[in-house]
Every structure is written in C-alpha cells, then in structure tokens.
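In this view, the complex is presented without one of its protein chains, the others remaining in place.
Which chain is which? They are A, B and C, in the order written, and residues in each are numbered from 1.
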Amino acid sequence: MTSEALKTAITALLPEAAFEDGREWLNVRIEAKDWKAFAERLRYQPGLDFDYLFCLTCVDWPAHMDMVYHLTSTVHRHTVVVKAKLEREDPAIDTVCDIWRTAEFHEREVYDLFGVRFNDHPDLRRLLLTDDWKGWPLRKDYEDPVNMIKL
Amino acid sequence: MALFLEFVIAGLLCIGLFAILGLVLVLMERKVSAYMQIRLGPNRVGPKGALQTLADTLKLLSKEGLTPRGADRFLFNLAPFVAMIGTMLLLAPIPFAKGFQLWDINIGVLYISAVSSLAVISILLAGWASNNKYSLLGAMRSGAQIVSYELSAGLSIIAIVVLTGSLSISDIIASQADGWWIFKGHLPVWIAFVTFIIAVTAETNRAPFDLAEAESELTAGFHTEYSGMKFALFFLAEYINIFIVCAIGAILFFGGWMPFHIGNWEGFNRIMDYIPSSVWFFGKTFFLIFVIMWFRWTFPRLRIDQLLNLEWKYLLPISMVNVLLITLVAILGWHF
Amino acid sequence: MTLKTYFSNIFSTIRSLLKGMRRTGYYFTHHKEIITQQYPEYKPPLPERFRGEVVMPHNADNEHKCTGCTACELACPNGTIKIVTKQEINAAGKKKKALDTFVYHLELCTMCNLCIVACPTDAIEMAQSFEHSVFDRNSLIKTLNEPGSKLEEGIE
Partner (left out) sequence: MLEEIGKTEEGDLIINIGPQHPSTHGVLHLVITLNGETVKKVEPHLGYIHRSIEKMSESLSYRQFIYATSRMDYLSSHINNHGCALCVEQGLEVEIPERAQVIRVLMGELTRIASHVLWWGALAMDVGAITPFFHAFRERELLNDLMEETCGARLTMNYMVPGGVMFDLHPNFQRRVHEFISMFKSKIGEYDELVTNNAIFINRMKGVGYISREDAISYGCSGPVARASGVSCDIRKLYPYDIYGKVQLEEVLDDGGDCYARYIVRMKEMQQSLSVIEQLIDNIPSGDHMAKTKAVLKLPKGEYYSRVETARGEFGVYIVSEGKMTPYRIKYRSPGFSNLSAIDHMARGQKIGDLVAIMGSLDLVIPDIDR
C-alpha cells in the first residue's frame, strides 16, 4: 500500500489520527488511550497486516514524552510510524505485547530507561539496570553524579 | 615382616606409577589436542613443554582446597579418595610385562568389571555432597550413563571370555600367543572391540560422552566445587581410569604384552620377541589411549537422551547378538 | 524402523564420524599447518595504519607542527586530549597563541583516529606500539610535545 492509501485506511480506522510529514514513512500521531484498539486493528485488519514491530522506543521532550512504534508488514511491505503523546508526570500507555511478542522486552526496556508504565504488561520490571536503581536514565533531566562523568 | 615390606614397596610403586602416568597422560592429552587444533601446545616449561604438567601439579598442590558452605563436609572430602581408591584397586590384576603382575587372580576379568563400577559412587558422592545444582545434575547424568554402559562393556568382555574359556587375565593373554584375538576372531571380535571402545569411553566420562562434566552446559559437572588437590585427585583418577580401560582393551583384543607374531615366520617372530614385553604392553595401551583422545578432539557431545538411546537401542542389542555369534564361533572352532 | 534403515543408520553414522577423524588426524600429522605465533619472541610486523597510541613527531631540531588550535581536543569523543596554550611573541614582535603542553590521556583513548583526521597541520599521528600496560595509572597521562620544543617554521 502506498502512503496515500495507508492514510485513507488509517483515517477510516481512527478519524482522530493526525498525520505528520515523515521523510520516508507515514507518521501517525494518536492519543495514548486509543493505542490498544488501534494496534489491534493495524495488526489484524486484512490489507493492513502490520505484523512486524521492528522498533519500539520513547523520546523525552521538555514538555511531554513520545512513544514511537515502527511497524511494518511482511505481507504487503508497507511501513508506518505511530506516535503517542504521554504526560511526563507518570506516563502510562497500554501494552501491546500480546499483539507483538517482541514488545514485551522492548517495553521493559522503555520502562527501565524512561519510566513509562505499560498497563497490563505481564512482567514489568527493570530489564537492563539493577532492580534498586533510582530514576529513569534516558530522561533529559536525569542526573547521576556518581555514574555520569562530566568531561 | 618381609611380607609387610613387600606390601609397602608395592604400594609405593603403585602410587609412583599413578603420579607418573597422570603427568604423562595429561601432557599427552594437551599435546594431542594442540596438534589437532593446529596449535603448539605447552612449550615453555622444560624441553618442549615436558615439565608443564609438573608445574601444574605444583600449582594445584599449593592451592587452597575449598569446601563450600552447606556442603556435606565428610562426604565432600571423601569423594575424591573413593575415586582414587577405586582406580588403585583396578591396578592389581594388570600385567605390565611378561610375569609382571601384582595379583594373578583367577577371576581377573570379573574383578575388573566389579571394581570399575565403584567409580560411579565417587561421582555421585561428589555431586550430592557439593550442595550445588550443577554438580547434582552432573552426578545424576553420570549415574545413568555408567550404569547403562557397563552392560555393553561387560558383554564385549564376555565375548573374549567365551573364546578363551577362562576369566583369568594371564590365561587370556596366553591364549593369544599364536595371534591376537582381533586377528583370530573374525568380524564378531571386531564388533566386540568397537562396542568395547565406545562403552569404555562412556564409562570413563570422556567426550563425546562427557555429560557428567559437559563444560558448556554444567560448567564442570560433578567437580564444579572442587579445587586444589581434591580436584587434582579427580583429575588423576580420570586419567588413570583411561589408562586402565585401555590396558584391558589391549589385553583382551591385542594380546597384552604378547608380541606380534605371524604364523610360522620364524625369523620375524624371533625379532618381535626381541622387543621387551613391557614395550609391547605400553605401546598397545597408549595407542588405544590415543584413539580415545582422538575421539575427544573430533566429536561434539551427545545429549543425555541420545546417549541412553545409543546404549539401549544400538550397543546393547548388537552386543547381545554378538555374544551369540561368538559362542557359535567358539563352539564350531571357526577361529584360528 | 526396518532392520535395513537400522543398519544403514549405523554405517552412515560411523562413516561420517570417521571422516571427521580423518580431518583431525591429518592435522595431527601435518605440523607445518600450525599457525601459532609465539608472541614475546616473535612480534609480527604491524601495518603502518595500525592505531596504537597518539604521538607527536618532532624533527631533528626538536620542532613540532602543532599550533595549539584545539581541533583534536574538540574532535575527541572521550576528552582524551587537553591542550594548554601560552602567549608567545614571534620574530615580528606580534603576540601569538602557541602550544604549551599537549596532554594525552592514553587511559581514556579508544584509538578512533578522529583527532588525527581533524588536525589541520598533521601534527599528530598514530604509532604502532601496543604494549601499554603499566603498574601506575598516572604514567598513562602523557605530554606529547618534547620539553623545549617549538613550532616548525612556516606552519600557521
């Protein structure tokens, strides 16, 4: 599917979805509360079949946080980037690890480094850092005088 | 008094032989593996690295022997000695040269198969007493493995016993004066020999059957927690065990110290006789040891279920049929 | 499993195993295939591009080419290089910035070559030495310009 066709298909799915100009791929901005239902449609709706979640990450902006999901379809070879805006105070979004199994680890990593809570995640613990680590290192305001060396 | 002195001397010689054999075999293993792996192997200590294992022994002697907390102290410390004593007992009926045998017992073969099964007790003790899960798993694997492989090892020994008609080791060697069993016995003896080699490789926990240690799965298996001299005893016992099973293989199939004779070639036979019988014995034994080392440095390890499959589905049925064949050969006198 | 497949299994297994043994046996008997290099006695020649440490070449008159422009300091991702400059009065009587000390932290260096690429006057280069281990961490902090050295003529 081309970007234009994807745009119409996604608008039909979720009229509130806003589109940003992506360089290579179609960027869709949605509300965090719509994510779970939207993801299910993206995955299972014939013609869309976004079955491959190849990148899941978060970006910390001064005023908010963005969850970024890179999805592609191994059937139709089209790609879409979905972004959801979160509050910086207590960010939370629904998990998608029952739709794409790879999300389980990626979401744990995002929780570990950004502190985003994933609702209904089966095993939301720190993944890379130790269990008693304080703070969320990849946030911009994170300070760690012991482990960060200022050059 | 004289008898007591004799005991002491024989005992000291045995221990001396143990130490020397251990050093030589470990060096041999390291050199063989190095050449197969296109490396040089130990080459710094002594001429061409000959003293490397001596240096390693000194290191092991000077290391602290740790006993992990929570281990059964008595059994933990007992296990390496059980391993050592088991192997030492096996040395008694082995003839190193013509007329050079500590104890010519008339049930020598039976004695060997009985005592060699003691080895598994030390492994089980070590695995259980270490209070370590890797050790326990290794010990359990080893138990299953040794108990199964003893069957086909025993059956292939029986093949030769049937041909000879005697359990005494000196009789078995004497029966090969006109030719070794491997040449006289046709195909059935060949089959018995192959099963024997496979079974004893498994019984001594050597690769590709080293599941009790399996360093890529269980780090070091039953001796994970051992260090220093206690570890060295296990290590030594393993190598002496290899030497003993290979010696038995040489006795049963290659005529022990018996020189190589061809029918009625008088001149040739006399030249062969001129080579000392101990050279014959050690030559054959070390050849078999080399073969077992060759296995280790070539093959990947089997999985535990494949290991048991190999024994119960292949080796055991084949060797049972083979014993039948051998009996037929012996009764009809088809061997030379 | 028929009897035929049972036996053909055994034979094909043994054949494949013997093939492997032939290969290791070949290497056991052919010692000239050994590839071990005995390190302290034999040191293989290193290619001229090998990146071992940063050095500053000096010519016979104890002159280097570093102008103290700090391009390398900025290019370094790890803060390996610290350049201290001084004010100097040149022949024409003009005040000019010049290199005082070029401090190089070998313990922080990752040999990424970015400083060499950044240098506009080719004052520093990579050396082929690689045996850097020392007992005292402080001896890894090096001053690259020799004492009493000065800038080569004609380098701006």
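Heads up, the rule we're going with is that a residue touches a chain if its C-beta (ideal position, glycine included) is under 8 Å from a C-beta of that chain, and two chains touch if they have at least 3 such contacts.
Since we're looking at a predicted model, the values are computed, not measured.
Visitor: Would you list the chains present here that the left-out chain is in contact with?
Guide: Hidden chain, whole complex, touched shown chains: A, B, C.
Visitor: Write down which of B:Pro47, B:Gly70, B:Gly267 or B:Pro300 is the residue touching the left-out chain.
Guide: Going through B:Pro47, B:Gly70, B:Gly267 or B:Pro300 one by one, B:Pro300 is the residue touching the chain not shown.
Visitor: Would you indicate which residue among B:Ser33, B:Ser113 or B:Asn269 is in contact with the undisplayed chain?
Guide: B:Ser33
Visitor: Just to verify: which one of B:Gly154, B:Pro208 or B:Gly249 makes contact with the chain not shown?
Guide: B:Pro208
Visitor: Can you list, in ascending order, the chain A residues touching the missing chain?
Guide: With respect to the unshown chain, the touching residues of chain A are 22-25, 27, 51-55, 57, 59-60, 68, 70, 74, 77, 100-102, 104-106, 109, 113, 127-130, 137-138.
Visitor: Where does chain B touch the missing chain, residue by residue?
Guide: The list for chain B reads 33, 36-39, 133-134, 137, 141, 207-208, 210-211, 214-219, 297-306.
Visitor: Which parts of chain C face the unshown chain closely enough to count as touching?
Guide: 12-13, 16-17, 19-20, 22-24, 35, 46-47, 49-51, 75-77, 110-114, 117, 126
Following the convention adopted for this analysis, only the chains that are shown with their structure count from here on.
Visitor: Building nodes from the protein chains and edges from chain pairs that touch, which of line, ring, star, complete or other describes the result?
Guide: It is other, because the touches fit no line, ring, star or complete pattern.
Visitor: Based on mean C-alpha positions, I'd like to know which chain lies farthest from chain B.
Guide: A
Visitor: Using mean CA coordinates as chain centres, what's the chain A-chain C distance in Å?
Guide: About 41 Å, centre to centre.
Visitor: Please tell me the distance, in whole Å, between the geometric centres of chain B and chain C computed from their C-alpha atoms.
Guide: 51
Visitor: In their complex, what parts of chain C are in touch with chain B?
Guide: 10, 17, 20-21, 23-25, 27-28, 31, 33-36, 38
Visitor: Using the touch definition up top, name the residues of chain B that touch chain C in the complex.
Guide: Touching chain C from chain B are residues 32, 35-40, 43, 294-295, 297-299, 314.
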